[in-house]
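With one protein chain held back, the other chains of the complex are shown just where they sit.
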Amino acid sequence: MRSPLTLGKSRIEALSDGVFAIAMTLLVLKLEVPEVMHHSSNEAMLQQLLAMGPAFATYVVTFLIAGGFWFLQHLTYHFVRHTTGVFIWITLLFLMLVALLPFSAGLMGHLLIHPVSQLFYFANQLAIALLLNAQWLYARRKGLLDADDPDQIERLTFRIAGTAAVFAACLIIAAFLPFWSWTPIPVFLAAAAIVEARK
Amino acid sequence: MRSPLTLGKSRIEALSDGVFAIAMTLLVLKLEVPEVMHHSSNEAMLQQLLAMGPAFATYVVTFLIAGGFWFLQHLTYHFVRHTTGVFIWITLLFLMLVALLPFSAGLMGHLLIHPVSQLFYFANQLAIALLLNAQWLYARRKGLLDADDPDQIERLTFRIAGTAAVFAACLIIAAFLPFWSWTPIPVFLAAAAIVEARK
Amino acid sequence: MRSPLTLGKSRIEALSDGVFAIAMTLLVLKLEVPEVMHHSSNEAMLQQLLAMGPAFATYVVTFLIAGGFWFLQHLTYHFVRHTTGVFIWITLLFLMLVALLPFSAGLMGHLLIHPVSQLFYFANQLAIALLLNAQWLYARRKGLLDADDPDQIERLTFRIAGTAAVFAACLIIAAFLPFWSWTPIPVFLAAAAIVEARK
Partner (left out) sequence: MRSPLTLGKSRIEALSDGVFAIAMTLLVLKLEVPEVMHHSSNEAMLQQLLAMGPAFATYVVTFLIAGGFWFLQHLTYHFVRHTTGVFIWITLLFLMLVALLPFSAGLMGHLLIHPVSQLFYFANQLAIALLLNAQWLYARRKGLLDADDPDQIERLTFRIAGTAAVFAACLIIAAFLPFWSWTPIPVFLAAAAIVEARK
């Protein structure tokens, strides 16, 4: 059996940065400029902007979640020395789900508290988190990592697994209490901050 | 006659990564958020999402096919030492057909089993595959490759040629049996996996 | 407490270049091709293009302002040796506001002289400028900069702070005299040119 081809990581990083940049920027296309007239009063126009509240909230939250996934992927690639075909295909599946975010966010911005839009949205986030874990596990098992900082690698393993756990929790809560589905995210961030500060 | 200008490959790689990232992410714009009301029942909303099945399937399949073309182009450039004007122009024609994918996918997602949308879709894929072969042949003939791994170069030649053959087969089947036009793709992937495992 | 992870700057630069490139290019989607007929006279068609004047002006001004922010971010990163998690998160917030520009520009192009669209537009620009200052202050305090050119670093500090001051002035004027809200921008550019020429 031939030895597998060893590939650099610069191109898959460039494709990832491109897909993330576009998916994050396309979110803004879900914010439609309100149809107002030139003679609209300031009050009427402000009301229209305020009515876009759920869409703005979805934009901000989705952009920051996507930024978080980009940051975690950036961290995993920081430790990866080189890539292989399988590793790149896991990343392509990961990017396919990242590129779906503008659709999930559009559904959510349209119907913020509806159970179906929440389930779709958090299932998308959970699938992204699971593929990030799959990619990280694969890289660790196949020895693709620079192993000279085991402490940081351990820490990243917990952060990635924790992210998947959080979105699984959001998904479960969304099925029963859609209004409270967001709560695991700030709880996790606060807990992570406390753990970090203690060390 | 002057010696032709030798150019680096980083910029055409960056342009390629950009065009692929955008074409792959624009596919999601073909998934329109269903027009549902706040008081729609869960069943009504799930039905609308299920009605989007062909559009979702086209999204997934086209994203993965595009990812496959990106991967093959990544592999060809892996062996290329430097580029020339002609080589860059072949890549630009290749990218022109990649950028057409959101249109082909839109046609397909709209009318999954219609012969005309299938012929258009697979003709687009075949044209991309043929330009990938043209680029690879040009690079081999003009000595642009790093020839220190002839085994891997031979393997890549077969994969690229095989990809063109698969889409030619899809195109022919689409003309007569549109329902079965996808079948050459999994057959080829399975055959390739068996050949790889034997070596 | 563990020492924080030191990260390279190439990937956050690539993400920034991607978000800027897309936000700047999406501005053009706000320019809708006029619905004209094949037999429209030249005069009718020219009139339709002239009626797009405010949209074109907004395109040009927003593209150049965004280009200016990109240039200033490029300059700050020029002096940054490496990044940290906090630094990257400030950049992600900055990019979130950059990605909002096509919406702000759409509002502005639609209703050029309306106070509400002007307040929204300049608040967006001011928020971008403030995050650029926050990022720069953080990098200076945490010693992330290459300190071998204190003169240029001082100059950049003034330029970034001046940009925030200009958009704060635009915002205040927009609340009272929307027609004159743009004036601080050319005044600042002229003043900066005079200061530079004297040195």
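By written order: A, B and C. Residues from 1 in each chain.
As a convention for this text, contacts are C-beta pairs under 8 Å (C-beta built on N, C-alpha and C of every residue); 3 or more make two chains touch, one makes a residue touch a chain.
Remember, it's a predicted structure, so these values are computed and weren't measured experimentally.
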item	value
Residue in contact with the excluded chain [from B:61, B:100 or B:134]	B:100
Contacting the left-out chain in the complete assembly, out of C:29, C:113 or C:187	C:29
Hidden partner chain, residues of chain C it touches	13-14, 17-18, 20-22, 24-29, 31, 33-34, 36, 38, 40, 42, 45-46, 49, 59-60, 63-64, 67, 70-71, 74-75, 77-78, 151-152, 155, 197, 199
Residues from chain B at the interface with the omitted partner, ascending	1-2, 5, 7-8, 11-12, 14-15, 17-19, 21-23, 26, 29-30, 85, 88-89, 92, 95-96, 99-100, 102-103, 106-107, 110-111, 114-117, 120
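Note that in this section only the chains that are shown with their structure count from here on.
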item	value
Chain at the geometric heart of the assembly (C-alpha centres)	A
Superposition of chain A upon chain B: rotation angle, C-alpha, nearest 5 degrees	90
Whole-Å gap separating chain A and chain B, where each centre is the average of the chain's CA atoms	25
Touching two or more other chains - residue numbers and ranges from chain A	14, 17-18, 21-22, 26, 29
